[in-house]
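All protein chains of the complex are present and in place, except for one that has been dropped.
Each chain carries a letter (A and B) given by its place in the written order, and its residues are counted from 1.
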Amino acid sequence: MLYREAGQFKSTYAEDQQIFPIRQDRFAVAALLVVAFLVVPLIANQYWLSAILTPFLIFALATLGLNILTGYAGQLSLGTAAFMAVGAFMAYNFVLRMPWLGVIPSFILAGLCAAAVGIVFGLPSLRIKGFYLAVATLACQFFVLWAIQRIGWITNHSPSGVITAQKVVILDYAFDTPVRKYLLTLAVVAVMALLAKNLMRSETGRAFMAVRDMDVAASVIGIPMMKTKLLAFAISSFYCGVAGALFAYTYLGTVEPEAFTLDLSFRILFMVIIGGVGSILGSFLGAAFIVQLPIFLSVLFGGISHATGMEISHAVVSNMELIIFGGLIIFFLIVEPHGLARLWQIAKEKLRLWPFPH
Amino acid sequence: MKRTTLAFALLAVAGFSSGALAQAKEQFVPMSYYWVGPYAASGSGIAGGAIDYLAMLNARDGGINGVKFTWEKCETEYNNARGVECYERTKNMGPTGATLVHPLSTGITYSLIEKGTADHIPIVSVGYGRTDASDGRVFPYVFPLITNYWSQNTAKIKFMGMQAGGMDKLKGKKIVNLYHDSAYGKETIPVLDAQAKMYGFQITHIAVPHPGNEQQAQWLQIRQIQPDWVILRGWGVMNPTAIKAAQRAGYPREKIIGVWWSGSEEDVIPAGDAAKGYIAAAFNVSGTNYPVIQDIMKHVYGKGKGEMDDKSRIGSAYYNRGVVFSIITSEAVRKAQDRFGKGKPMTGEQVRWGLENLSIDDAYLKKLGAAGFMQPLKVSCLDHEGGGAVKFQQWDGKQWKVITDWIPSDQKLVRPMIEASAAQYAKEKNITPRDCSKEK
Partner (left out) sequence: MNVAFFFEVLIGGLLAGVMYSLVALGFVLIYKASGVFNFAQGSMVFLAALTFVSILKMGINFWLALIVTLGVMVVLGVGIEKVVLRPLVNQPPITLFMATIGLTFVLEGLSQLVWGSQPHGLELGIPDVPMEWLSQKWNINVSQFEIFAAGVAGAMVAGLALFFQYTRIGRALRAVADDHQAALAVGIPLKHIWAIVWAVAGFVALVAGLMWGARNGVQFALTFIALKALPVLILGGFESVPGAIIGGLIIGASEKLAEVYIGPMVGGGIESWFAYVIALLFLLVRPQGLFGEKIIDRV
């Protein structure tokens, strides 16, 4: 009843090709942006801003990157955390050594460095496919971390290899409170999500999807394999690099190689799969789910022990959290293998008919 | 749908109730440790000791001057992001907010330094963390208490000198530094190089990639070098693997000297018989024969409470380390109360003052029931370390036997390095170091 396209006519090509052709969608997205930019900073407390929303946005960006590579271009990669690490450390170096650049250009340059690394480690994808490629990207993951620890100037010769990110100052406006950090992250992520969405609707995106579906056929019809696959790696690594830079500057405040382990790569891959492979919205949904789940479980168990007054040994609680986390992932994969984005799509389909059943 | 609503309702109740239940006279301490993952044995042991000691104080003394301790456990999984999230979640709990934070991870400590300083919550890193935070003028809210990595390293070299028959006998000797390839592992490389220059010994640094369960190549290299000592700077599985690999390479374990994160029961038991004779540094000792541990057994476990399901772990090196953490917490609160009001819950700022003026001498330790258990501590605005000495203990196959007394560190060498590093940090961050003479 509410969600019908009846009466919405498109009279120009531009109108027909817009991202949100249905008026209700446009309203919803505009409302969401208004809430995110204006309402949330006013009502959210500091815990929500700095411990839940900011990491959610950062991981959503990294998930976007991996989704472009694995979801749209079909190249399974387990080196996401390494690209984030490159982005974080190179951003630190650019801000440290070329302070006249400014923070946002430093982030962009850091992303480009990550893209360069991505291209180098994406070269095997021209020969290797499937799980072999995934394990080959592990080479990237381990090598990059080792290189960061060995090459002294990356960490400004700090003896422990841990560096603290500088304060973010853009045009004399310091982004040092949680609200400002959140807004900066939100702005960056919103712009890049829009870019990603448009990219995937364009010829590049269609080339990626062709490569994913059947790369031999794609090359037969004239899509250049090398260019397409390497471009996928480059764009994906760029996104992950910027996410890594944000991770260091607006969330943790310190950069150390141990924060970018294989575990993080797996987590981001989880977010891609659970959110929905090959879906921009899915990246956000998956990131929200995985970021929130451990915290939710932890608070839930805390609540249970407060409410019942039982003293459960925390080892039991923590292990239960781990088991439930793994179990929920398996459950989710069984119940909806196409991810949360598919659930959302089904919901939208039902909404179009509501309140009628068919 | 109904079940999810019920879950959310429960969650909301839990979230709000923990705030509502806070009474006026409580001192809240966040207990953010790790109970899962590769370091679960150490994390759960330390957490157990820390919580049990505070529970004992509550049961035996009614808290500090009538203010009881409360706590909230939070799982950090030894992960920076989780550690930051636990900090943010727990920092405002309790009537005066979090008293102080023991991150139990160098990575999490680094992440929390700026946040703790901004929120006025002391970050206490006992035996780990950021070494140059020992200069309290630049890091007012960070306390790497008892010993930091550089101090204990110099104590180790002193111990080697003792074994060789004098510091001058170290000239020409060969030492290998087998370190975990991480931030923690690399910290002592500069101070070892400095000492090598000073005393004339040859130092080789060999890295073990994380997690350290493959060390064959490293020990083959050690076999080639044939050093007089090997410093084992490991963590987790790297330790027993190193000991076993040493046995495989035929290197005598008596010549391996481990740091205190390589010197607990969990590090040697998996190596079995290979670990006999292995020496490690310690800033706290194992054993249940101390009045403070006996009190915990009586007042906490005797009443059917207590954190450790496996009671044989009480008195282990990690458990006792947790007790040391809580001794520091409670004595800092007591010191703060002495100045700011006995019987009132203390804020983070007040406890910071308490930490900075903490002075625990031998007589005080005896009163606490911890004589010989930990070393005397004297913290000041300049010196956030406060101790600097280590004991050395040797594993005999069944338990750790202490083989030396407290060996002080070489502050003449270490302090200038710390001050230089802290000054650089201050310059980078535009911090004006405090003037300690002006502080009260």
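Here is the rule we go by: a residue touches a chain if its C-beta (ideal position, glycine included) is under 8 Å from a C-beta of that chain, and two chains touch if they have at least 3 such contacts.
Remember, predicted model here, so these are calculated numbers, not experimental data.
Participant: Who touches the missing chain here, A:3, A:325 or A:344?
Facilitator: Spelled out, the listed residue whose C-beta touches the missing chain is A:325.
Participant: Kindly state which of the options A:20, A:173, A:266 or A:354 is in contact with the chain not pictured.
Facilitator: A:266
Participant: Out of B:50, B:123, B:207 or B:422, which is the one that touches the chain we can't see?
Facilitator: Of these options, the touching residue for the absent chain is B:207.
Participant: Contact with the hidden chain only, please: which chain A residues?
Facilitator: Looking at chain A, the ones touching the missing chain are residues 70, 76, 124, 127-132, 134-136, 138-139, 142-143, 145-146, 149-150, 214-217, 220, 262, 266, 269-270, 273, 277, 315-316, 319-323, 325-330, 333-334, 337.
Participant: List the residues of chain B that touch the chain left out of this view.
Facilitator: The missing chain touches chain B at positions 35-41, 44, 181, 205-214, 216-218, 220-221, 223-224, 236-237, 240-241, 244, 247-250, 266, 269-274, 309-310, 313.
Throughout what follows, only the chains that are shown with their structure count from here on.
Participant: Go ahead and note the Å separation of the Cα centroids belonging to chain A and chain B.
Facilitator: 35
Participant: What does chain A use to touch chain B in their complex?
Facilitator: It is residues 46-47, 50-52, 55, 146, 149, 159-162, 164, 166, 251-254, 256-259, 263, 294-296, 298-300, 302-304, 306-307, 311, 313-315, 317-319, 321-322 of chain A that touch chain B.
Participant: Tell me, which parts of chain B touch chain A in their complex?
Facilitator: Residue positions touching the partner: 7, 10-11, 13-15, 17-18, 21, 34-36, 40, 44, 47, 72-75, 77, 79-82, 84-85, 88-89, 92, 106-107, 110-111, 113-115, 181-184, 186-187, 189-190, 209-210, 305, 307, 309, 421, 425, 428-429.
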